[in-house]
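What follows is a short report on a single structure.
The other protein chains are all here in position, but one chain of the complex has been omitted.
The block that comes next holds chain A.
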Amino acid sequence: MAALPRRIIKETQRLMQEPVPGISAVPSETNARYFHVIVTGPEDSPFEGGLFKLELFLPEDYPMSAPKVRFITKIYHPNIDRLGRICLDILKDKWSPALQIRTVLLSIQALLSAPNPDDPLANDVAELWKVNEGEAIRNAKEWTRRYAMDN
């Protein structure tokens, strides 16, 4: 297997030395391009108090292409579907090689604080978020309690 590019080594070291508050990303022991991620639900969001597991993979041509990131923990969010796939522009057409694992995970955390039902991935969730935000938020809180709190 190819040696790990310097950039990935550097990012990994920095993630360990200066971790981002509320985010942990640990490389797999068997594959240094695969990270086990935990994001804490942001305060004042329906996800507060939850610990959300994600997986993050750096493709071969990273950083020219974006990391692949997916929620493993079930989450009720208009921009995250039931397979955990995330609708976030910087993971797609707005990716830039100057972004990093750290900035990607911060953006995902920010997405939890600011759901965007106008650009939905989970259509049923987005629909409810638009027509009855209160109920959608109750659902999100319930899912957080059910899936993201009992570890």
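Criterion: contacts are C-beta pairs under 8 Å (C-beta built on N, C-alpha and C of every residue); 3 or more make two chains touch, one makes a residue touch a chain; residues count from 1.
In the analysis below, contacts and distances are computed from a predicted model.
The complex appears with one chain absent; UniProt names that chain "E3 ubiquitin-protein ligase" among the candidates "Transcription elongation factor SPT5", "E3 ubiquitin-protein ligase", "Trafficking protein particle complex subunit 2" or "IBH1-like N-terminal domain-containing protein".
When the missing chain is restored to the complex, the residue among A:Leu83, A:Ala110 or A:Met149 that touches it is A:Leu83.
Hidden from this view is one chain, which touches chain A at 2-3, 5-7, 10-11, 34, 53, 55, 57, 59-61, 63-66, 68, 70-74, 82-85, 91-92, 94-98, 100, 147.
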